[in-house]
Each structure stands twice: as structure tokens, then as C-alpha cells.
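Beneath this line is the structure, given in C-alpha cells, with notes to follow.
Excluded from the complex is one protein chain; the other protein chains are retained at their positions.
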């Protein structure tokens, strides 16, 4: 496409419809706009075919709200992750219509709800304490246009629970598995299903869990070959990649 | 399917065609066989629709050869990873017909070559020194029935090289990116393409690369949302998951 | 017992059968003897009711052989761990009658074979590559007078293999589980059995396994409550504690 | 037992007392029930012969109280660990009758007090600051039906204190040792007693203690062979395994 | 110069204009003065040709204000870094005339504004969340007498943004690049420009970013040869060295 | 002395002045007393010839006050370290007469002030921010009966300051050096003086100082041979060992 | 320049001297050529004004020689780093005329020796064992066209040696400081000179030096503000950046 616009431009130059300086100028004019503190890239939706996403952590509520407002002018769906209640309140004040998930701190504007994924994305958590991450994955995948099936509290220390849910897992086209502590669930799930498994280590645990490091290392060393890994607590990333795969 | 076989069994019990003890015995009879030191699982091909894979590292050449021999009786394609030349020689002695890739230590029996992947898998390396990992990913994906396009030496410190190959990358359905040192290439590729990117940190580097830890951490923290990560030097895992995704 | 010997001594002093200086001297005379470079403690067998054990690593073959020779004068059974072939050869030269297990480097003199354990100790490995550690646990437990049941290659990525061996596991009074890579097997086994599980992380793996650290952390964070952990590759320690428990 | 129920089922199918679909349904009907956010497993008591345990950390007071309420319907004894005062208050509000130990944050319902352990479990702490962990081990072991002997403040830098308590330690059937800082006490205790020692590193210390890592590493490297280790501050796990051993 | 003052002194001794004891005394009299808790070194301005700098972190507001007051007697420009609002308020109370930058906590007295740098220093940030570090670099470089061009939010996952700003980057004589998460931007910038690049890892991120460690390791392993690195979040250091280079 | 008391005891047994049971009992009666939560060891003063010391961290104000009260019955001098203001207030309430140093949180009862050290102990800090640790060392050494000379803010980045204080350093019999950040001062001091240098890494710094780890590693690797190291922020330990050395 | 070539191209299109497709083709034709396993970038010399550099580590001698041969066709000077003797021999065989420095494994083709740096680059090492890194920096800086002054063995534990060389250091325009163990020298040098200091941690040391990590952390935490850091043992990077600065 860029290819085509470039060709068009060159044709205009050739035909004298545009002079060289103007052409140079146009070629430099890339499709994003400047808010001063953040380059908002409206074309990301085109490039990735996905709604806009804002990571609230590390930004002030005002910054988040300003970015959200600008994004909503061009995007039907906007997802804001890691928003604490104060941030959520500020965004809601400036841009009404969001849905807030306090467990994970996710805030979404979901105005366009076409199903785009071809199958089901299963989002699994090992324990009750891991749900805050699983929720981020679930909300992300839903907002990206997928049917999501969530299964909670099926950790490996009670394998019969896992086996009990085997059919729901094998019915999925992609599985997201969230687990803290020893992080063993993705390996067990990976052995049960034949589709891609995206493992999300969570910071759940204490002592030698080192804030999710134990789970992260466990998942990276999974002996199940169909497992890939994202950052600790990165439910969003897992839901995002699962959505990409489910559209294929 | 297990479901069906179970139902069948119960029907036979109901009809008196099989007695209870025999039924119990059959239900316990699972489809794998015992070599003494390793349970060979012939059904993995069914479950995952993939050839058999053996990790040679940590096994003696004799163990690897024995496993390979048994697998070849039931599988058209067998992939042996991390085989040093001595191991490769022993396998070849017992089971002729393999192809050996010394850079990565991959050995493959590739007797069934149907293309099963729907698109192209791009396998990218940041530098010449990362090719030993990229090769493992490439051979894996090929043997799994995919068309593979390899692009080497396009690290981020020379961004024009990356831009030059942009079209080949965007033509792929999945991209595998192998990079050591700072491991920045997956983020840059992830920003260029809209498909899933599987990042493989390599142990290439010295000093504060800590045998691939720097690259691993970099990739886990990628600001591109379409990136997932596998273990350091795990070209096989990346090729395997890429193949799963490419079949969807 | 020391209590009694002390009382006896005091009685002798009281009765004048021993003078004060001699008594002081005797009280200082503790039951070990001095080889110059190592205090050999013959009473350890009494205290712990267990054969003598020598860690060969970090000692010269000559040192190991000298210690072994002295121990064999007082102990029926002697176990030497981490002995490389050169060490094993030197010990055999000076003290014939040992049995050598090259995979784990264990060397044992097993002259007294009474069964002392009340039940069965199951020694489990996740993969073929973990057997070198499992063997150390097995040989230790056997030499300590236990019936041992070994089950290899039942890692969590193939849960049906684990389920298939469930009865053998539940038949054990203690289970030792050896696993490298993600080290998830102890959690799964811990959920299946109700007896104590001793987890042994192995150094099997590569990259982010960090020589067994990933497995170690995973096991320490096990969500199964009946799991305790020993050092990486410490099959001996696991077999030893399992033996202690099995005698209770 | 499952074996027997299965056989019974098959007999009923054979005799026509149950049709195939009903049998399949029953076989799928596993003994746990779904609260939505957590699978409560009433059969764990059967499997492990132990009261139910809830880890409060990472759950809201409401979630903990709801789980406790459901568990108390089927279990005489329920143990809630890592409950802060707010959580304890909420549980007490919904389910009166608990005993709260604020130092360790343990909350227990102890309605069935039969002694089930065969001997004494000694719970030892190295310093006054480690008692918060020792208390968790002690309460766990008591609630599991054991006689517990606690010995505090006998760290290795005052060996005469340890020697002074030698007889109490040797009288135990299992010893739990809690220590922070250098974590040396388990080795010293391990050398004095001949029974299994369960070492619990505590997060007590500062600077290079790295929140218990120093103690953890020390214990994993213990030169006493009868020592196994649980996670940092995991008094519960130590008390639990000690209880399992003490029932053997 | 010291050389010259020493020669002068010796000349005076030779000529009898100064006696030996006085000379010894003078030679010991170094140019700093003692506040009790901190040696204020007025000559640093001479030695480095730079304003005085105070790190407020770890000092009480009163200590900072006292040091600032003394420094302002001899220096036109004083820079105080890592000052929280309370500290800033106390300094302003005692020494009016400062400018406070709350994002980075920088406080400056900028009374002498001669441009001393020969070219432009570009200060670049990868994301909005990194600006708090970039601001510290910017304020430092400005106060040191440089023209500064700041470019925010041009991380590698959107390479076209980086390319769009290529000319501003290549116009600079030194570039400071602040990035958290995977820390890949310095490599990409380093490949675009031919001048020295000073990389500042920021603590922005979560999970496996380990408070900036991932970015730090990434930058140290940069495959761009023109990159050097300073401590995590050390915007001041980067601005300082950039100023030194820009004066050459 | 124990030797002598034992001999005396045996003589009494021999002479019939004490019966065997009483002798056994006396031999078991060791000189410490039981507060329930802490064994207070009055003989430590005899053994080490030093006042009693209490680490307040990890104990409640009430526990600290109770221990202090008991200790003051037998010891002239009591030192309480890491006491926050609330703890200090509670101790003062129960046991008036203490002196509180809020910077380091040290509380001392100093009723016996004989000088026992043979020379001067120099306590040096690299920067103003390190004084909180240096103060703990200083107060400890003073209370232990030493003349202390403190020199602050002479870090290696201003070597002339260090050289300026060279004579005070060489006048000392032992030097304690407290430094955070790069922790380089002990090496420089170690090269200037010929007496033992005790290095105390402090947690001062940010980013890659990792709470004192950088300074700790630096000091352990000092190329000055006369340097030994204590834990991060352990001013007390440094002052204590310096006192032991200064009495020799 | 690219700008100009682009304008020229557009002018030709405008004038009909080149058709659109040819123009598009030319624009895609970037100035590097494909060796199959490595993109050789002849324009790097233009972009950076520096000779070509090859990192031999991780490449076969044959790969290095092939790259060198191609580079020498376009570049007067080629620098090969981390070349072991076998690699050096192979390169010399194919491309005579190189100079080999075995201590650092540096190989250079130095056919164009114009001095391009404006001042002197001082390359300093803390100890004899650090020279292998300093040599890499020195050879790099020389080949880049600089006058280099090397000063060895002036570590901080002998400060008078450092002071003795003060004048040589202050005469330099940039200083490269190589140090292992505690890595304190850059701070001390940084305090003496007012120019930029590039610190190179070396892997020299043992035990808690952790292969250069201690030195690296020390340098990153330097309290001297004019210090930036490169990777462990990266003498090349330090020499390269020093050369860039010295040309300004």
C-alpha cells in the first residue's frame, strides 16, 4: 500500500502535477500526530487490525485520559491496562462509556463487537490468586473480537481437576495459561492439547517465587514443545497474541 | 476419540462381549510402550499431528540411536536436536537415511514431505553468529511441512537492512526471530509486521550478556505486543510453535 | 547412652576406681580418629543407624581410597558418591568388592543387606536425562536397606504416562522425584499421593534452566503441600532422607 | 477405592442396572464442586487424610470467608494461613469459632482434636525473630493431630544453648527448624539427631540476607544428610510434611 | 597550575619569603571547607568547569538546603537532583530563585546562562513513561550551557517514528537515549547516527524488567559500537557527560 | 575456667561431697535463663568481655524492652540496634537512662565508660548519605570502650580529600570504612594504611547499586589485602570487630 | 546525502530521464551486498567515518577470512577482534598484511594511518592482568587514527601510583580505564580529570567478582559524574567511542 502511494506520488512528479519539494515533503509526512508527550499512532489499527491499547502504569491519570480521548476519535475500541481506580475515574470523567475491571485494573471502550476470531480462546488460571492476570487476558481477547472460555483453579497439584476440563481445553484454538508459584500448569496443558499455548507467569507466591521469577523460568524450560512465554503478569500480551493467532 | 473407545468398551461390557476384568485391563492399557529408560509415545504423532522429536543432549549416542530406531518404525519423520557429531554418526550407523546439520547439531529423517502449513514462516537472525539457532528453527519448521524463508544478519544497529527486508517479513504468516546480545530485533520486527512473532534469545555475546540472559530479558520486556518468547537457543521450540500456528 | 557412659564414669570416680585426671581425659576422648586430613567418625553409624558415606568430589582418588579403607574396617556398608572412573578404579584397587554405577558415579560396598525399611520407596524421574540423579537416590536407598521401585520418564508434558503409573506411586511409603527443566513433576506427583514427596531438581536443561535453578525454584514453590526439596542433583540426600522416613 | 467404585459401576452396566450414558456421566462426575472462582476439593481430606487448608494471601477477605464457609460444611478442621487481621475478622464474622494467631497470621477451626501422630514433632527456631514462621509450623502440626514441642532461640552462635536442648531434640520423631540470616541451625540440628529434619528458611535478616535467600541456599547446601528444605517462610509446608511423616 | 603554585611556593622558600613550616602548612591547605557532615568542594567548578551538583536522595531537606546555601555563595549555577517536593520547598525557603521540575525532582539555580557547548545535545526517550529520566538529562545539559533538542516516544516497536526523527538525531553532536523495558532504542539510534550515544536504562516496566535490569543489560550488550551506558535512571550522569563531550 | 569448675565438681564427687545425680544436674545447669521467647545469655559478657547487644529489628517494642530490662540487671552497658522511634520510646519508658541516635536507630545504656581499646578506631564514610551506618559503628565502638575518630565524606571521586585526611587514618589502629554506590573507598584506604580495614557496604545508591550489592561485591574483590567485609549496613558488626581488634 | 541522491532521482523522474519503475528499483537498492551468511555494509565507513570491524568470536575462521577479504576491497583499514590464533592464521593466509596482538586476540590491517583525533586518548589499566582488555582499546583507537598514551598497573590500592601519573591523565582528551576485581579505578580517575572517562570492567578476578559483574556494578554506580560504562572486557567499544569523541 505504501508502495502504491509512493508509485502514485512518483507518477504525479513525472506528470508535473507535483513539484519535487512537495513530493519530498509528502514522503516525509507519516501518519501519526504529536500530542507533545506521546506520539499517537492512528495507523496502528490499520497495520495490526487491532484496537488501540494504552499502558496506564507510569503515566498520570491526566496523561492517560488525554491519550484515550484522542484515540477514541479514530478507534471504536480502546483498551487501557494497569489503570488504578483513580486513573479509571479520571478517564471515565473525560470519556464516558468505559467498562472497568478492578481486579486487573483493565478499562475498555468496546463499541465495535464483531467476532473476528475463528475459534475459541481458552484462558486458564492455576489458582484463584492468578485470576487478576487471567482477567486481563480475557478482557483483551474479548475486546479483540474473540469468544473466550475461562477455566479457573485447575493447578497441577490436583491433576483430576485438569483432566476434568480436558475437553474444554482441547476445544480451543489457542490456550492462554496463567500460573504463579512453580508455574507448572502450561507444561501439563501443553501436553494435553495440540494447539499453541501461551504461558503467562504471575507474580503470585512468596519467598523463593521471587515475584514470578520461579514461574517464568519454569515456563521457559517447559518440556512441552507448544509453549511460548510472555512477561510476568502480562495478561494483555498473552490475550493479544492469542487474538492474532485466532484470526489466522 | 478416547471417549468413543470408552463407549464402545462399555457397550461390549453391557452386551456381555467382554467381562469386567478384561474391560478394566483394557482401560488401563494406554498406547505407549516401554524401552526401559524411556517411554516412547507413538501416539504423540496422532495427538499433535507432528513427527517425533528427540533431544539428544544428556543422552548417550546409543540411547539416542535406540530411541530413533523404534520411532522410525512408526513415524515417517523423526527430528533429533542437539546431536554432536559422535551422536549423529552412531544414529546414522544404526538408521541410515538422515540429514545432518552440523551448525545446529540437528539430524532429521524426512521421508514424508507434504506441505501442511498454510503460509510462509520467516526465520530471521540478527547476526551471523545467531545462525546456529536459526538453523534449528528452520529445519524444524521444514520437517513439520512448512515453506520457510530465512533472512540473516539484519540486526537493529543497521536499521536500513531490516527495512530492506520488510516485504519478506510482512509476507510471512509467522515470524521467528533469533537474536543474542541485546536481543532487540524481535521488538523492531514486531513493530513492522502484524502477525505473531516468536522470539528466540541466543547465547551469543560475552560479558554482561550472561549467556543469553540479557537477550531473554529484553525479549520478555518487548514493547511490541505481538511477541512471545521461548528458552535461550531454543530454535526447535520456536520452529515447532510456528508450525502449529501456520497449520491453523 | 552418652548419658549412661558419663554416669558410669562418675560412679567410677566416686568409688575411687578412676582418678580425676583420667576421668577428664576419658571425657575428652571422643569416638573418632584422626587421619590427618579427615576426621573419620565411626560412631556416625551408631548415631544415624546408617552406613558410612563419602563424597568423592573435591578429594583425590588416594584420599577417597584411604578413607574408604578405614571405614570398611568398622562398617559393613560404605557408599561413595560422585566418584569418577579414575577414583573408582583407585578405590577398587585398594579395597576390592565394590559395585560401580558409572551413570551417577556411585560406588558401593554392600556387605550387609538386611531390609530395614517398612515399605517401598518409589524413585521417579521426569525424563531419560534425569536418570543419573535418580540412580544415585536408588542406590542410596537400596544400600540403606530399602525396597525401591523406580519409574522413569513420566514428565508432566505427557500426563497420561504419569496417570498410568499412579498405582505404583500410591503404593509407596515415600516418593523421590527427580526432574530438571521446569521441575514440575513433584507438584503433580504430590497431588496424586498422600505420602511425603522428596523433590530433587536436576541440572538437566539448557539456557534459562541455569543449571537446575529453574527446577529448584519451581519445586520450592510447589503448590502441593507434601513436597520438600534437596539440593540440585542431590540424589544421595533424597535417598538418605527417604530411608530415614521409611524406617519410622 | 476408585478402582472399586469403577468395578461396581461396570458391574451395574453389565447387569443392565445402569445404562451406558449414565455410566459415562457418573465416571465424569468427580468429587469437587464449583464456586466459580475456586474449585473446592472436599476429597482432599480423604486423599490426604488431612484438614482443609486455605492460603489467604492473594485472595480478598470475602473470597477467603466464602471458601472457609463451604469447607466447614464438610471438614471438622480448617486452617487458614497468611490471614491479615482484616481477613481474620471477616472470616470470624461469617464463620465463628476460629482461633487466630496474629504473629503468623494463622487462623484455625479445630473441632476434631484426635492425636494421630505417633511421636513428637519438635519445632525449633534460631532466634526470637523467627518465631512468626515457627508458629505457623506449630499450629499446622497441632491441627493435623500431633504433639508438638517448641524450642526457641537456640541459634548456632551460642552452641551451648543448642547442646542444652539436645535431649528434647533427640526425643522427637521429626524436627522442623526455622532460621533466617545464615540459616545454619538445620545443619547443626541435623548432626545431633538421627531423624528427618525439615528446614524452613525465614526472611529474617537484612542486607545480603536478600529476604531469606542466604538462609535458603545455606540449607540446600547443608552437609547434614538428613535435611530437606521448604520455601522461605513456609512454616505451613514444614508442619504439613512433618505431620505426614509422623503418621507413618 | 598546582605545579605552578608549588613552584611559586618553593621560590618563596628559596628567597626566604616564607619559612619551611608555613610552606608545609600551605601545601596541606587544600581548597575545600568543612560543614561537618559534608566536605563542600568549591574548586570542583574550577576542575570540571561545571556548576555544583547535589544529590538530594539520602539527605534530609535541611542538609540539602544547608549545602545549597553554601554552594550558592561561590557558584552561579547549582543543580539539585532527586529532590522530593518537601526537599524542594525547604531549599526554596532558604534559597529563593530555584526552578523545580517535579517529574524528575530536579531543582536548579540557573543564574549564569552562557552557551558553552559547541553543538546540539539530543535527548531522546523511548516512551512517555521514560520522560522523568529524560527530563533530568535535559535540565542537566541545559544548566551546563548546552542547546538541547528533546524527542519523546520513538521506541523501536514503531520504527517509522524513529526514522521520521532521523534528521534531528543526526543533527546532534551527542545523543542521550532513555529507555526502559527492553532498552533497545540506543542500539537503533546508535546505528543511525555517527556521534557518541549515551544510553540511560530506566526503571520503567514490570515483571522481568526487574526495575531496569533488563534495559541495562540490553544496552551494555548493544551491537552498535558508539554506545556507552550509565546507571539505571541516571539522567543526570548522561546529561553531564554529554555536556563534557559537547564542550570538546 | 569451665575446665576448672568441672575438675572441682569431679573432686567433690570423689570426696563424696556431692552425689552423682547432683553432679549430673549441675553439669547440665548452664548459665542462661529463659524468658520464654528468648534465651538471655548473661555469660556472653564474660565470654566476650563486651556489653550486651539487642537487635530490635523483627522484635516488638515490648519484646525489646523486656529483654533490655533483664539485661540491665546484670550488665552495665546495653546496646540496642535498629530501633525505630516507637521502640526507643517504649524502652525508655521501661528503662530510663538511654541515649538515642535517630539517624542509625541506635539506643545505648552507657553506664560504665572505662577505655579498654589500646589505640584509636577511625570510622570513615564515603559520603554524607553513608553516615547512618557509620554512626552505628561509632556508637558501638565507643560503648565498647574505644576512642573513635570519625571522618566523613571522603569518597574516591575526590582523592585529594582522602589524601588530606591521610594522617588521621594512619594514626588509627583499626579503620572502619562505610561506603555505598561503587564501594571503592575501602580499597583506597586499604592502600594508604597498614592496619586492618573493616569495610561496610551501605545500601546507599539507586538502580544498579541493588540496595548495596554493588558496594558489597566491590569490597569483597578489593585489591587491597588488608580489607575484610561485613554485611550491608552492618555498622554494628564493624564496630564490634574493630573493638575486639583494638583490645588485642 | 541520501536526501540529495533522492532529490536527484526525483529530478530525473521529473525530467523523464528515468522511468518510475527504475526509480522505485533504485530507491530500493541499498548499498550493501549479500555474502549469504552476512550482509557486508560498505557504507558503514561513510556513515561513521571509521574502518570496518569484525567480531571473530562465534564465527568460523573461514567465515572471518571471507568477510575480511571482501571488506579489504573497499576499506583501507580493517580491525578483527577476539580472533584466536587459528582464526588469525586463516585470515593471514587469505589476506596477508595483518598485525596480530595475541594478548587481546586483535588483528588489524592498518594501511591508512592519518591522525584524525584532535588530542590524546589515554588508555589506563588497573593491574597487569587487565592489559588484555586495554590492548584491545589501544589498538582500536590507534587504528581509528588517534595518538594513544597507555598507563598500566595504577590501581586504587596504591594511590601514589595514580597520583604519580596524574599529569599524563589530565593531558588526555578522553580517558579509557580498564579494571577488574572491585573496578574502583574509573571513579578515582574520574575525580582527577575533567574530560569524559569510559570505564571498561574486565573479567579479571575470582570468586565474588563473578566474571566481571562486581567491576561492572561498581562502575555503573561511580560517584564520579564523568564516567560512562561499556560491556565487560569490551575494550573495542571503549576505544571506538573514545575515537568518536576525540574527533569532535
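We just call them A, B, C, D, E, F and G in the order they show up, numbering each chain from 1.
Everything that follows uses one rule, which is that a contact is a pair of C-beta atoms (placed from the backbone, for glycine too) under 8 Å apart; a residue touches a chain by one contact, two chains touch by 3 or more.
Bear in mind the structure is a predicted one, so any value in this text is a computation, not a measurement.
Novice: With the full complex in mind, choose from D:67, D:214 or D:245 the residue touching the hidden chain.
Specialist: Final answer for the missing-chain contact: D:214.
Novice: Among G:57, G:152 or G:168, which one is in touch with the chain left out?
Specialist: G:152
Novice: Of the listed residues D:23, D:88, D:148 or D:224, which contacts the missing chain in the full complex?
Specialist: Of these options, the touching residue for the absent chain is D:224.
Novice: State which residues belonging to chain C touch the missing partner chain.
Specialist: These residues touch the chain not displayed: 28, 30, 32, 36-39, 41, 44, 55, 57-59, 63, 82, 201, 203, 211-213, 216, 231-234.
Novice: On chain F, where is the contact patch with the chain that was removed from view?
Specialist: Looking at chain F, the ones touching the missing chain are residues 3, 47-49, 53, 118, 173, 194-196, 198, 216, 220-221, 225-232, 236-238, 240-241, 244-245, 248.
Novice: Quickly run down the residues of chain E that touch the omitted chain.
Specialist: On the chain E side, contact with the omitted chain comes from 3, 6-7, 10-11, 13-14, 16, 19-20, 23-24.
Everything that follows uses one rule, which is that only the chains that are shown with their structure count from here on.
Novice: Given the pairs B-D, A-D or A-B, which one repeats the contacts seen at C-F for over half of the pairs?
Specialist: B-D
Novice: Can you tell me which residues of chain E touch two or more of the remaining chains?
Specialist: Residues 127, 158, 207-209, 213, 216, 220-221, 231-232 of chain E each touch two or more of the other chains.
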